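Note that one protein chain of the assembly has been removed; the remaining protein chains are unaltered in position.
This part shows chain A:
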Amino acid sequence: MRIPILKLHNYLLISIQTEIDDQTAIQFQEDLLDKIHKSGASGVVIDLTSVEIIDSFIAKVLGDVVSMSDLMGAKVVLTGIQPAVAMTLIDLGIHLKNVPTALDLEQGLIKLQQELGV
């Protein structure tokens, strides 16, 4: 299974719609970094509205993807984290402190523009 990555102007948009298993998460990490490199995108929005569970492994992959993209010069914003998912993340002791987040895709794009100062 592969998570589709869409390009819109200077941005990459991802909406995760499937139950993520470990392999899919790792594949996504690779695909996204590759796409940032090839497209020269300056911003990425990952929408998690349909994601019903984020465990420690997926949280680590998401956190890593944000740091790695940052190193490559692309800002990532996570959007649409469900209330139940936010609560379980806190129980796990995962605070995603350095990760920019926004309520939904639209707010995410606004946040990106602020972060990028455009």
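By definition in this document, a residue touches a chain if its C-beta (ideal position, glycine included) is under 8 Å from a C-beta of that chain, and two chains touch if they have at least 3 such contacts; residues count from 1.
Simple rule for what comes next: contacts and distances are computed from a predicted model.
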Check: What does the UniProt entry say the missing chain is called, choosing from "Anti-sigma regulatory factor", "NitT/TauT family transport system permease protein", "tRNA modification GTPase MnmE" or "Peroxidase"?
Finding: "Anti-sigma regulatory factor"
Item checked: Among A:8, A:84 or A:116, the residue in touch with the chain that has been omitted -> A:84
Checklist line | Hidden partner chain, touching residue among A:30, A:52, A:70 or A:106 | finding: A:52
Checklist line | Touch residues of chain A, complete complex, unshown partner | finding: 19, 21-23, 52-57, 59-60, 82-85, 87-88, 91-94
